[in-house]
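Here's the structure, in structure tokens; my notes come after.
For subunit A:
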Amino acid sequence: MRHKLYTGSFAWIIQRVSGVLLALFLTLHLYFMKNINGPLGYQSIAGMMKNPLIKFGETILLMVAAAHTLNGIRIVLLEAGAPTRFQKPLFYLAALGIVVLSITGAYSLLGGRI
Partner candidate 1 sequence: MTHYFDTLIIGSGLAGLRAAGEAVKKGSVAVLTKLYPTRSHSGAAQGGIGAALGNEEPDSPEWHFYDTVKGGDFLGDQDAIEVMCEDAIRTIVELEHLGVPFSRTPEGKIAQRRFGGHTRDFGAAPVRRACYSADRTGHAILYALYEQCGHERVDFFPEFQALDIVMDGNRCLGALAVNIRTGEIHAFNAKATLVASGGYGRVFKTTSNAIASTGDCLGIAFNKGVPLEDMEFFQFHPTGLYGLGILITEGARGEGGMLINGKGERFMERYAPTIKDLAPRDMISRAIMTEIREGRGIGGRDYVHLDITGVDKKILNERLPEISAFCKIYMGIDPSEKPIPVLPTAHYAMGGIPTDIDGRVSRDETGEVVKGLYAAGECACVSAHGANRLGCNSLLDTVVFGRRAGMAMGEFIGSVGKSEIKRDAVDAVKENIEAVINSKGKEKAGEVRAEFQKLMMDKCSVFRNEKDLTTLIQELSSFKERLKDISIKDKGSAFNTELLEVIELGHLIALGEVIAASALQRKESRGAHAREDYPKRDDENWLKHTFAFKTDRGVEFKYKPVVVTRFKPEDRKY
Partner candidate 2 sequence: MKGILTWLFQRIAGVILISGLAAHFTVMHFSGSGRLGGFSAELVSTPCFNAVFLASAIYHGFYGLWGIAVEYIQSKNLLKTVQALLFSISALLLTAWLAA
């Protein structure tokens, strides 16, 4: 039997996984943007961006970034002195924020504009 999964460790796993994904994305993003004038060319990139699969990927990216950001704010607040009794409520708040951001973001990216 694995160790019981508490809110705090759940938040930590999200933070870890999203962090690694974002670092990976950041590296690729910077690499491709730098080589934009290279073999791929701006046009092909711009064309790629219209691909629904890429749009979907961007939505996921937004969700991951939102999760990392909001939970990051939670950790910063807690380490700055927010009392322990707030750690779970803060996580629920962050989770709510992630959901809201994801929905609005997805709507904006996949559909029209806000």
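Some points to look at:
Just so it is clear, contacts are C-beta pairs under 8 Å (C-beta built on N, C-alpha and C of every residue); 3 or more make two chains touch, one makes a residue touch a chain; residues count from 1.
On the choice of candidates, all candidates are chains of the complex that A comes from, given by their letters.
Every value quoted in this text rests on a predicted model; they were computed, and no experiment measured them.
Among the chains 1 or 2 offered as candidates, the one in contact with subunit A in this complex is candidate 2.
Across the complex, subunit A meets candidate 2 through its residues 16, 19-20, 22-23, 26-27, 30-31, 34, 65, 69, 72-73, 76, 79, 108-109, 113-114.
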